[in-house]
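Note that this complex is displayed minus one protein chain, with the remaining chains in position.
Labels A, B and C are assigned to the chains in the order they are written; within every chain, residues are numbered from 1.
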């Protein structure tokens, strides 16, 4: 039993944190989030060079061959810095291809993803937001040598920057994933910012898109749910880092801001709320780490573990976003101060891959 | 528009408070609550002499002829003192008879209730706890010149001390109330204390009880609900007084108890919770007053008003009961200290005539 | 206890309703000159400054009629009775109570006639809840004060012509006597040495500003009240707040829009209005708003009866702050990703208005004294607990 990171993982964390502190301070976050692209291609190449884009991809396909525990170390730091990047979408794509793709598909797709030349994303649900199989409704029609897809996928993260889409569909009563590229005939996608300007989302429109059988990945419903659960884990790991940033910023403000002759952090109204935040972050951090461990090591436990983590995090982080701003007083809600960026992240993260209502209900269904 | 009490009502409040302070200090509460009877017949005669038992009964039937706003003044003070007495049951009985009984029934019953010679209670629901018409299930069977009742009514408040029961039943698809006396053939009732030793409840057992038509009070479903809503208002008024007592006791403890060199009331962890309690009590007090006003003056608004008051009070008072004890530290949960008596009252009051879940849902049904 | 109104009150209510029937056409039928006419008509009725004395041009109305006026206006979502918001809410009452006859004659009519905007200058960068710690200083130089310092979070500053502000004229740097030595000044914003720098809030609006004062000269005649006694002016203007009747109507109307939203929105095929947790939360909002309404009426009755209030208005302020946060967040919490999208963003619900609401609460919640301060007020002034 060992619930801690390895030395290598700690080194990875240091590397990521150092990179983000140097290359992506808040001033950079702000200029990227206000740009059209919504991410920095310079960062993207640097991340590729550091091996992060191929983190989940095995070495035989030009990746680094690490696992989910390594990934969440990176994601936690990304969350802390709010770095705008299609990294999460990209990793979910890579991880899914590694797990479900055939050798030919891997050979074709993975090296491009590992090098960052291809940006990947997933387009799974047709009905947002609950990550349940019923909300995948896109029906493929048969075509000689493959299928034809016509429909729109709403809320596809990073749809505007992605080159490769894993599009979920149903055919002959079975779910599957189609590998679709931006340049394919009939494919169009663009994205806008969300309330959290560091995150992009858009609609993927498919009009008579012919997908040859070689580009199709058969999938069970359980695999579909597992794919969504990976999304749950990834988003929750980012929430951990962002939530820790809220505590750090607010604590340091509370130590310095003087009111009525004392730092406001002396008053229990402020300090106790910060202590509660600490309790919450420690807790959903533990839950998130364990869920990440389950992805690779104990898949049967993943549904419960992922739902417990996201349910706890969704409620707690949303409240922290609000209270972080409120504890800062008036300065907290100015555009130029950073704490409000985390409030917006907390709103963005709450419904992603299911909100607390959904995940608590799922836990009840699994355990009651 | 005038949302305040009259001078007479303020005098009544003073009279009740003075009486209870003198005749029913906590030492007396404790000795009564540990007695078999569960109330003091001496108090009962004194209350009769002061006119409280006939408060709701018109003067032509030897009562005082006041209304619900006057009644809640008394109830608030009773709640504050925790005086163990069948007063609430008694008033609900009197108020119902006044409203629904025929002249003959009033003549027979009301003078005894006003003088206190008869103690009344109501036995309405067969299925606890939601105050809905469906939970009245007792079917009367026909009998020449009346009906026959066989069944048991659970959780009849003050069943052990009452002489007269208003028993709800259904006959020919219509609800009605039967006036049943303890000494009638086939009637048996006893009660035990509840977790709150100042409150008694029991089962009323009816075995082939013949009730002549003259003792039957026809009732619509709306009147049944109105009867239950009066119960809601009465219980909530007692909650207001008890909740104010929690604030008073805890505030005075917080001013005196020294820890780390200061009264604990100096720390925001304590003082803010007390301020929140104050906000809550002010609020459910306003809601309760308005609901009481609706009983007599605007019956159409009563369902929503009563439900808003009880819903708010149930949640808030339950939390106050817990926090009142917790803010007292270890001494708070000793038998000899009084604050825990209020915790028990808060548990008792929560489900009475419907809990917060029920009443909020009812508000939603009425307004959404 | 009586929730009925007197015949005179009902007659006044009818008068207001008739007026609104006649003068408030539906939004889409309002012409370009509507607002100008509206302001002129309500001014004619003496409903602007309704409770102000008639001798300064106000309506001389009593509390109850004011409540009725506010209720009816809010119920019909009527435009404001004057556009000089801060003048009507804060500055005017201060001038009426503490101003000289010249000041009254000079400023009150303009406020009533919506001539130009006022703003108020209390907060400073290092002075938030602890208002009396202000440091912006004004030194006497003959018949002028010379102001140096800065004010922040000044609402409407970018469009206002005048500011009513607090400065320190004495007791510099003294923590103990900080309430002494504060003076209230009325300052024209085009005076040399004033720079106004707008502040953008997180929802992207520029309703606030920071104002810098660099040797700004203000005639002593523009002092409101006595030198060094400005704290009393502030306290009285804060105490000037009446019951929150208009607010309650606004909250009810917000609750109605939430109800309407959940009725027309489905999730997994079912209307959100059928979801038990949604139903309970809306009912809980209703209980709090109704409590605010009734608390307001109860305190109002006390005022009408001449019984002094302590700091009971903090009760409704705390409810208001909670509700602003909770109701603002509620819609986006149930609408999923679409609810979080703001205007012009992909898939936004109702053009992003719910998302905007979810970012709009802080100005109300923090602006009116933070909830922690309100709790201290209740604990210390009403429950007599020791000060921090």
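Methods note: a residue touches a chain if its C-beta (ideal position, glycine included) is under 8 Å from a C-beta of that chain, and two chains touch if they have at least 3 such contacts.
The shown structure was predicted, so the numbers you read here are calculated from the model rather than taken from an experiment.
Partners of the chain left out, restricted to shown chains and counted across the full complex, are A, B, C. The residue from B:49, B:142, B:222 or B:322 that touches the chain not shown here is B:322.
Looking at A:107, A:174 or A:262, the residue that reaches the missing chain in the full complex is A:262. Residue B:270 is the one among B:270, B:305, B:320 or B:364 that touches the chain missing from this view. Those residues of chain C that touch the chain absent from the view are 275-277, 280. Where chain A meets the omitted chain, the residues involved are 1-6, 69, 247, 251, 254-255, 262-263, 265-266, 268, 270-272, 274-276, 278-279, 282-284, 286-287, 289-290, 293, 297-298, 308, 311-312, 357, 360-361, 363-364, 367-368. In the full complex, chain B makes contact with the omitted chain through residues 127-130, 132, 134-135, 154-155, 191-196, 201-203, 257-261, 267, 269-270, 318, 322, 325-326, 329-330, 332-336, 340, 343-344, 347-348, 350-352, 355, 357.
To be clear about the criterion, only the chains that are shown with their structure count from here on.
Chain geometry summary: the mean Cα position of chain A and that of chain B are 54 Å apart. Among the residues of chain C, those in touch with two or more other chains are 372, 375, 388.
Shared interface positions of chain A, i.e. residues touching 2 or more other chains, are given as 267, 269.
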